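Of the protein chains in this complex, one is absent; all others appear in place.
Chain IDs A, B and C follow the sequence of writing; residue 1 opens each chain.
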Amino acid sequence: MKLISATVAVRSAREPDGGVAQHLRRWLQSLGPLAVLIVLLLVFEIARHNFLTGGNLAAIAESAAVPVILTTGLSFVILLGAIDLSMEGVMAASSMTLSLLCANDVNGNHWGVWGIAAAIGVGLAFGLVNGVLNTILRMPSLIVTLGTWFIGLGIASILFPAQVPTVRDPWVLGIAAYHIAGLSLIVFVALLLLLLFHLLLHYTHLGRMIFAVGGAEATLVMTGLPVPLFKIAAFVISGLLAGIAGVLLSARLGDGNANIGDGLLFPAVSACVLGGTLLSGGRGGVLQSAIGAVVLEVLNNGLIQIGAGPYVRNIISGAVILLVVAASGLHLRRKLRVVK
Amino acid sequence: MTQLLETRGVGKTFGRVTALEQMDLVLSQGEVLGLVGQNGSGKSTLLKIIGGLVQPSSGEMLLHGKPVRLRSQSDATMHGIGMVHQEQSLVPNLTVAENIFLDKPNAAKAHGLYRWNRLFDAAAAQLRKIEIDIDPRATVEDLRFAQRQQVELAKVLAVEDLVSHPPIILFDEPTSVLTPDEIRLLFRQIERLRQTAAIVFVSHRLDEILHISDRAVVMTDGCKVADEPVTALDRESLYRLMVGRQRTIRAPRAVETRPAESLTPRLDVTGLSTGRQVRPATLAVAPGEILGLLGVQSSGAEEFCRALFGAEDDVHGTIRLNGKQISVTSPAAAVQAGIGYLPANRHVEGMLKGRTLVENMALTFGLDYGHRGMIVNRRAERRVASEWITRLRVKTRSADARIDDLSGGNQQKVVLGKWLLSRRLQLLLLDHPTRGLDPGARDDLFAVIRSEAAKGLSVIFIADTIGEVLDLSDRVIVMRDGAMSAEYNLNRGDAPSEEDLVRAMV
Amino acid sequence: MSDQSHRLLQTVRRRGLSLAAVLGLALPLGQIGMMPAKAAPKGSLIIGIDETASEYWAEYTQGAQDIANSLNAKLIVVTSNYQGSQLLAQLGAIFATGCDQCALATDPSSNAFVKAVVHRSAMAEVPIVTIWNRPETIHPWDTDPKYWVAHTSFDGVMSGYYQAQALCKALGGHGQIAAIEGVPSTPPAYQRIAGLKKALAECPGVTLLDTEVGDWQETKAQDIARTWIARYGSKLNGIFASNDAMARGAVAALREKNLNGKIPVTGSDGSKVALDMVKSGDMLVTVWNDPVLQGAVSIAIAHAAAVGDIDPAKLSHAQRDFYLKQEVVDKSNVDHFLELKAHAPVYTYAELKADFWKDSAGQIPVGANK
């Protein structure tokens, strides 16, 4: 004993108390966005009494379906601490591919299901390129995906025939046309994907490692784990889901459209952050992000319902995003906290 | 004793630099090998090579007489080689269980699918093995530092079950961040492992080496200069072997040079409490006085210093500097008032990575050498920085080298220089300044601090070891649970024994 | 990171570079191959369009191409992607190489850029004909009159008026409709809404429930329509969409509730899909604006000024600022227009030259672009 020098150790700036209290706090934090959602619903219901009608909720579900899919994919990349801006381009490309390969009114193709597969494959390929450029060539994801965004739009405009290709394929149209309990198949596809990728994130090695990369990438590299693979996988998932979203949207429109993804990216990013999937990575998950997406849809729908003009709508939704994010992060404020 | 591991002429070069030359080392079951050397003596490189983090550029490694190539840490793990890192190597946002099996296969993770309950059970077993009570479901970042350290240990010791033959455990300065109790636990584990495993133990604390290891290997400049049983060694001989020069004995202090009471204290703190430390602290520091703070991790010594520097949230109490009350709402405010702080975690809070020495040193007070303190004068800054680089004996190619390229000791010197080149620094807070420094570098540091104090700079100093406190301070205050539990004025000759201090601490 | 894997990364990266380079060069070269890069040759025809992936602009380009072929001149197409600054920059790049007897017909992409585009063209001494966008305050005869030969557009007010009238008739004089507007800063958008209001004034039984901005976009229109259906239910009797794309979106939303064909939808432009939907009954009417004609006429007039076949100074205001004719398409006459779609007439400079204003619907009235 005498030989052991007394030491004083410095510890991480704020010592968590550990144990139950911590778990509880974490749990409550995860409920934050849900609370926001409920509040919004109530507010709009009070403002307009027929807001919480089945019809309107169904409408919200329909318009939330695709954003949920997009945020699910995006979440995987954001969990890395990276970002994927390419989705609008990817959707444009996959929409064009789909409408030109499935039975349509501009060319003789009728690949049917294979057309769908091909369109989704396009998304997958984009994800792969993003991942490789980011991890192997070590280019920042922000700029890589910005580039592939343009490339996606470019592919769409090269593929575009003289006229808007109308999809005739019953399979494709069926996705949007077939209804169960007043909801189109698209909604159920979204739910299925959400569940699927939630499980992937929490019950597979890959999912947990993607989660871990956002927490301590250097440690994983040092341990000798194939970190680049995990990262590429995350980008591939993001691309894949963007591809699927492109397919679903064209199915819903019944034609191929190069602007199909316009204005979906930034809401998706906001949704992730709203839901608690922080841009710094390693926090949150697909369910949280999905809630964020639903919040935005409810907000949008509600503002249309109460007759707010489009310009006012921009202002309000921007303000709400800021408020919610600020409020949910308030308890984390520290003098030495670094937020970029 | 069966021989487990042998390195034959293992060497390592980074670019044109030789970090390790022709290292022959034999490691046998049931022995603890103490490995010592100054920063940059190549011992950490050696450790990394054995741990699979670095591949040797020459020579070969034999495991049970069979040559092996370790491609990564997990590869080493699979061969039964585990390494306890100086900085924790845990993933903060994963559960304890996942961290324990991060680098190891486990039935509960087969085919990339997690069977959580089985994983938790397996982890619980590992934790039980080393008598730790932590919920394997807990997320690591929710744990206290001490708990995390234990998880780290459990993670490494889990290699035991991975291989049939005895494992090899490497400890890279594990004690530098531990409290006495934690060190005791660690040593108990090492004693337990001794029966079955081979252990390499690296530390700058010579008495720890002498205490725990059977054999000591001393390295300098990438070569082995001594390999002897500890029975043949003592602190002084070890020190000489490491540093290569006699230990500079502290100049005998002129007793009662500056009776602190006689003039207004440089710093006068009353009832200072932070969000975490409820019990308010009160103390005064005289100009030119070096005050040593001692205390175990929860004592609140760091919180006290960080609060003085405005780095703690919701701080209460009054702080007077030279009799005038100041409010340090932020580090910037503290700096304005003339308070400096040498952080314990220099990598995160001390140095600007990727920047040159000058840029690092001129960051805070460079403008004092500019025109009217408004316009930057790079030439002047450079001159002053270079002066300090020589004064602090920073080993560097030039003042424009990137700070990352320096060894820990020299980095620390540069960070200190950032504060010392100020003309208006009143009070300097040193938070574990010697962490990760070899004795040589530490003595350089102490020498400069003493001379600055002699010029009137007041210093508050949180020590790594009791030895350092007695070595440097004019006055020692022991803290326990955020309050002063004892005070000794070394100038008045009442030098406490280590027992007194430890008793006051715990 | 261990130095080995570091070195590995290095090599991989070096490979990656060459890979990226190959990829990067291969594709552009492929693109260039399709169109030899030269300084614009004498008498080139330049058109500025908003996007390539659009039926409307494809047909507009076709019309211009016809004229180019008939003159066997080179057609240079510039795409603004709805960004005036981009259009300016690219025109600048083309004029940079000097362009003798060139002619320009372009959509300035928004009112804000008309003056700049015209000026840039005038600086290069290239006659310009603008389409769609013109601020109320400036006209070809008062701004760079020597080079801004003419402005031509389709009468948005009439278009909206026709649609609304058709709705009114279809609803038997009373009911409630909702309108989806285009990008508000573009004249056609507010003109068509103005026409709607004008018609409703004459049809008091039909009231406007709601107006939303769909930015010309199919998807946005679909979301808006879906929300309306949920909100108004049976109260919604008809949907007025300011263009065919948004009409498509509206119909798609109706289809989700099997209401397509039951709730009449109107659009404008006369795109293929819209014509099909008029035929199938999903859409009530669309208004036929012939982009091929527009392309042919606009570039032809510009070229005429470039080669001196016409002298802008001698043209009347009605000739320099005019609407092209448009027609309402409903079930009765849809087949005729489908036929036109299938085999658009091939315009030649010679025949247009006979009378450039043959298909004019008259001068653009004052206040139309307010």
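For this structure, a couple of remarks:
One rule holds in what follows: contacts are C-beta pairs under 8 Å (C-beta built on N, C-alpha and C of every residue); 3 or more make two chains touch, one makes a residue touch a chain.
Keep this in mind: contacts and distances are computed from a predicted model.
Protein name for the hidden chain, per its UniProt entry and selected from "Sarcosine oxidase subunit alpha family protein", "Carbon-monoxide dehydrogenase large subunit", "Hydrogenase iron-sulfur subunit" or "Autoinducer 2 import system permease protein LsrD": "Autoinducer 2 import system permease protein LsrD". Counted over the whole complex, the shown chains touched by the missing one are A, B, C. When you scan A:V113, A:L195 or A:A326 for touch with the missing chain, the hit is A:A326. Between the chain not shown and the residues C:R120, C:K272 or C:H303, the one that touches is C:R120. Checked against the full complex, the one of B:T282, B:Q336 or B:S497 touching the unshown chain is B:Q336. Although one chain is not drawn, the whole complex shows that of B:L4, B:M61 or B:L406 it is B:L406 that touches it. Residues 14-19, 39-42, 44, 221, 309, 311, 330-332, 334-336, 341, 343, 348-355, 359, 362-364, 366-367, 374-376, 395-398, 400-402, 404-407, 410, 418 are the ones on chain B that touch the missing chain. Residues of chain C in contact with the chain left out of this view: 1, 3, 6, 16-17, 20-21, 23-24, 27-28, 30-32, 34-39, 49, 52-53, 77-79, 81-86, 88-90, 92-98, 110-116, 120, 123, 135, 137-138, 183-185, 190. What chain A contributes to its contact with the hidden chain is residues 80-83, 133-135, 137-144, 146-151, 153-155, 157-158, 160, 217-218, 221, 266, 269-270, 273, 278-281, 310-319, 321-322, 325-326, 329-330, 332-333, 335-340.
Everything that follows uses one rule, which is that only the chains that are shown with their structure count from here on.
Chain A has the Cα centre that lies closest to the mean of all protein Cα atoms in view. Taking the mean of the C-alpha atoms as each chain's centre, chain A and chain B sit 42 Å apart.
Here the spacing of chain A and chain C, counted between their Cα centres, is 33 Å. The set of chain B residues touching two or more other chains comprises 53, 71-72. Counting only residues that touch two or more partner chains, chain A has 222, 224. Chain A meets chain C in the complex at residues 50, 53, 55-56, 58-59, 62-63, 92, 96, 105, 132-133, 136-138, 156-157, 160, 162-164, 166, 176-177, 179, 184, 218, 221-222, 224, 249, 252-255, 257-260, 262-263, 300-301, 304-305, 307, 310. For chain A in complex with chain B, the residues that touch the partner chain are 1-12, 14-19, 22-23, 26, 202-206, 208, 211-212, 214-216, 219-220, 222-225, 282-283, 334-336.
Within the complex formed with chain A, the chain C residues making contact are 1-2, 5, 9, 12-13, 16-17, 20, 51-55, 58-59, 62, 210, 212-213, 217-220, 222-224, 226-227, 229-231, 233, 248-249, 252, 255-256, 271-273, 276.
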